[in-house]
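The full complex has more chains than appear here; those shown keep their coordinates.
Order of writing sets the labels: A and B. Residues in every chain begin at 1.
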């Protein structure tokens, strides 16, 4: 039976998650140089078109359609066939089926957009579209099915992921790592400093992302109930704790607390708590946020030592965040908080921690390998990088014949 | 006629403008520039990494003045722009061959 309260909540949540994509576009665009602002924005924004089309045609049925051996959904819902405003029997029984479908669509959209931060300022637009489209089909859709689809094999083995620590953050983080390795660093990396051109834009993006994250995590309860409340509270607390910790660590380490540090910590906390949000107590959420702040800070700093040009730190924040959060869930999960979840290490159930680590290994490895192969193939066929001259000119002019500011 | 170019610290602009005003200077042109010199650049932090930014914001003033006024104007600017700290800036004097006022076509000292 359709419940108006739940339907209102998931529709609002879907709107919030949609808003995260322009939010992310601004978050990223503020950090690049002024010649690459629009190119960076477009790399996120265009996902709304490409992935939404893919989703209604084939993505939704691959991810959530009737299960085929635990691996993928079959094609019975091809082109949204049979996905109406009557509730589904498998998912979210108190809201129209198409509400669940469109809510999940927004997740599929933002995931490849996250990856683009890794190769910001040097990727060609056409190959990017091709990569994102195929990547969603071969990486996102199956992984989503494994974990969230009825019958998915990882879900069946007990792997939990409340709102996308594995499905969204780890898949995109692993793909980001592959992309950094395949594309190589920006011209001038290590010699020049690539200082953000507009930090207030990044702050604005953070505000929109945080706001949207309430829909991302809260909505993942699929009803306006106590679980949604738990997830909402965890989200806020981990975000604020990540922000506090990154700010503090940078203050101690570099003598100054920075604005970019604060917002980076917030995003780290929000990303890290994502898999755990609906399964943990508020205190656990704070601990996860604090861990996210210090671990992601360290990861981002290691990058400079290793010499990988992950331009906007997708690996260090989303990849590491996804891993840490999924493992922390294995530690902090509590059936006292959410009887539909599991007990974790602290509740005496070490095996669940093992299950979560297994999930991380499987998803991380799969996403990394497939992404790497896919990028290599597209690079050979079409070339991923802009020419050196175009990199100097900037993506805005070379790829889009526009300038951001006049 | 000479052209005086003065590179000064941005926050001294109001003082310099006032001082020149009191001397009866009626025209000048200002550009936002970046200066590199003995003054140490500042440190910026970007996700835990430190960068030094060498080029510091400065203001360049350009004034065309009659030959006879050059010295007192230079002194006036110097006084007003002075903080005594490194980075206070420089004043350059260049020769000018002619000046034309667009509105009237006047030339020479009339046009200043």
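Everything below uses one rule, namely that a contact is a pair of C-beta atoms (placed from the backbone, for glycine too) under 8 Å apart; a residue touches a chain by one contact, two chains touch by 3 or more.
Note that the structure is a prediction, hence the values are computed from the model and not measured.
Each chain kind shows up once here, so list its copy number in the complete complex.
Each shown chain stands for its kind; the full complex totals A x3, B x3.
We take it that only the chains that are shown with their structure count from here on.
List the centre-to-centre spacing of chain A and chain B in whole Å, with centres computed as mean CA coordinates.
51
For chain A, which residues count as touching chain B in their complex?
On the chain A side, the touching residues are 193-196, 250, 253-254, 256, 258, 260-261, 264, 297, 300-301, 304, 313.
Considering only the defined contacts, which chain B positions touch chain A in the complex?
44-51, 53
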